[in-house]
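All protein chains of the complex are present and in place, except for one that has been dropped.
First chain written, first letter: the chains are A and B, and each begins at residue 1.
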Amino acid sequence: MSEAIAYYPGCSGLGTSKEYDASTRAVCRTLGLDLVDIPDWSCCGSTPAHTKDHVLSAALSARNLQLVSGMGIASAATPCPSCLTNLRTANHRMEAPAMAEKVNKLLDAPYAGGVEAISVLQALVEKVGLDEIKAAVRTPLTGLKVACYYGCIMNRPPELMAFDDCENPMAMDNVLSAMGATVVPFPLKVECCGASYGIPRQDIVARLTGKLLDVAKSVGADMVAVACPLCQMNLDLRQGQVNRALGTNFRIPVPYFTQLMGVALNVADEELGFGQLCIDPRPVLNKALSGADAQAKGA
Amino acid sequence: MQTINLTRDYDGDFVHRVEEESGQNVSLCYQCGNCTAGCPYTFAYDIPVSQIMRLVQAGQKKTVLSSKSIWLCATCESCTTRCPNQIDVACVMDVLRHMARREGLAAVPQVKTFWDSFLDSVKAHGRVFELGLTVNYVMRTGRFWTDLDLGPKIFPKGKLSLKPHEIAGKEHVARIFERFERESNS
Partner (left out) sequence: MRIGVFICHCGSNIEGTVDTATVAKASLDFPEVVYATDTMYACSEPGQDGIIQAIKDKNLTGVVVASCTPRMHEPTFRRAVERAGLNRYMFEMANIREHVSWIGKDREANTNKSVDLVRIAIEKLRRDAPLSPSKFSINKRVMVIGGGVAGIQAALDCADGGLQVVLVERESSIGGKMAKLDKTFPTVDCSSCILGPKMVDVAQHENITLHAYSEVDAIGGYVGNFQVQVKKKATYVDWTLCTGCGACMEKCPSKKNPDRFNEKIGPCTSINIPFPQAIPKKAVIDPTTCRQFVKGKCGVCAKVCPTGAIKYDMADEIVTEDVGAIVAATGYDLFDISKVTEYGGGRYPDVITGLQYERLLSASGPTGGHIKRPSDGKEPKNVVFIQCVGSRDKSLDRPYCSGFCCMYTAKQAILTKDHIPDSQSYVFYMDIRSPGKMYDEFTRRAMEEYGARYIRGRVAMVYPKDGKMIVRGADTLAGTQVEVEADLVVLAAGAEAAVGAPKLAEKLRISYDKYGFFMESHPKLKPVETNTAGVYLAGSCQGPKDIPQSVGQGSAAAAKVLALFSKDMLESDPQISRVDIKRCVGCGKCIITCPFKAIKEVEFRGQKKAEVIETVCQGCGLCTSTCPQGAIQLSHFTDNQILAEVNALCQS
């Protein structure tokens, strides 16, 4: 059993990415990774805060880091790369005493530093380890061809994120390979999907997400596994908008990597929330798995 | 195209402030174009990011702060990651947005409105109320057709709460904003 990690689900975990939150909790529980909820956590400010002001942005994140500090826990994991970036940036910027002073002026309770923020993916790879993850597989994802899409800020910039390769990250590839899936080489792993421009500039998302789906299809992926709520929304919920804008007819399921892990670890279906995705991956998943099964029996 | 008078139209104070607020030395940029090459948003920009860097070097404050590009940058960090001179270009773009806001400029108003709606939601509830944010944005921009097509897809999934997730410490979060506004105005 590993040490406890504070868990920061991020606002979308309560809404548009409920299934990411649920599958993360279920997978971590199954693997013995102890996630402790942060009482009364608040929004990190996401992109809108840092585009307005760096002190405000750091303060919104630091409030949460301060709460974790109060729990006596040294690290916090979040499934959302945007939250992760903000939490890590706050830590980084507050290393400068002048900045820390400005930020703490905005807070009720000052944050003295000392809480490391990491992604759920990093926690799984580093705190549980690939060998243990592999050992826990009950239903290997044999036959499933999956492209791993990390999104733009999970690993960038490398000096700040300090995890995995910034151009060709492999952590998710390794995890899903350990689950028995066939990971197809996906060259646009870190290319931006259009981020939060879905609402103000749908045309941008259509173009960028369309490119990702196009390349995923060309490398023969059955589905695209993601680690970011915003990426998931753009690739899945907006796939219809992409098709209309570009005249394409993509129908590629876009599950969270934690959902796929859940299948391999025999987590109960109702905890994985596949039904909450727009394109339900289960038919493709079942077809791939049964195909492999038939092949195994035939052999 | 206008002739830029490099002696008279160079705003040294602007260059200095961009460098100070971003912590970057813009003279490190040798215009290789790698940021523009990697930027997924170049197609949507009015001025490519490498030229934004050039115009900052040249002290062209008005052109830079009135550009659409600075509002379309998603901070995807492609430029920062690949800059051969290790300039945090995304941070420079962020700082240019801060400066544009202070000058009352926003060349892509719907983006600014969306971000403002987001922050209003955080200020009011402590966390983002996704549905409330969308409605607020639509009301402020009058873009009633925005994502109307997604409603039938997402509502049946039970993901979009009709009520905000109020947190106990929401006053604390609101105070962060209030103190920030007080500090900015002082």
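Quick note on the criterion: a contact is a pair of C-beta atoms (placed from the backbone, for glycine too) under 8 Å apart; a residue touches a chain by one contact, two chains touch by 3 or more.
Please read these numbers as outputs of a predicted model, since none were measured by experiment.
Asker: One chain isn't shown here. Among B:42, B:57, B:141 or B:161, which residue touches it?
Answerer: Checking each option in B:42, B:57, B:141 or B:161, the one touching the absent chain turns out to be B:42.
Asker: In the full complex, which residues of chain B touch the absent chain?
Answerer: Touching the chain left out of view, chain B contributes residues 28, 30-39, 42-43, 47-48, 50-51, 78, 82-86.
Asker: Where does chain A touch the missing chain, residue by residue?
Answerer: So the residues of chain A touching the unseen chain are 165-168, 187-188, 215, 218.
The rule we apply is simple: only the chains that are shown with their structure count from here on.
Asker: With centres defined as the mean C-alpha position, give me the chain A-chain B separation in Å.
Answerer: Between these chains, centre-to-centre, one finds 23 Å.
Asker: Per the contact definition, I'd like the list of chain A residues that touch chain B in the complex.
Answerer: 11-12, 14-18, 40-43, 45-56, 59-60, 63, 102, 105-108, 152-153, 156-158, 166-167, 190-192, 194-204, 207-208, 237-238, 240-241, 275-276, 278
Asker: For chain B, which residues count as touching chain A in their complex?
Answerer: Touch residues, chain B against chain A: 40-41, 43-44, 72, 74-78, 80-81, 88, 90, 94, 97-98, 101, 108, 110-111, 113-116, 118-119, 122, 126-128, 130-131, 134, 137, 146-147, 149-150, 153-154, 157-161, 165, 167-170, 172-173, 175-177, 179-180, 183-184.
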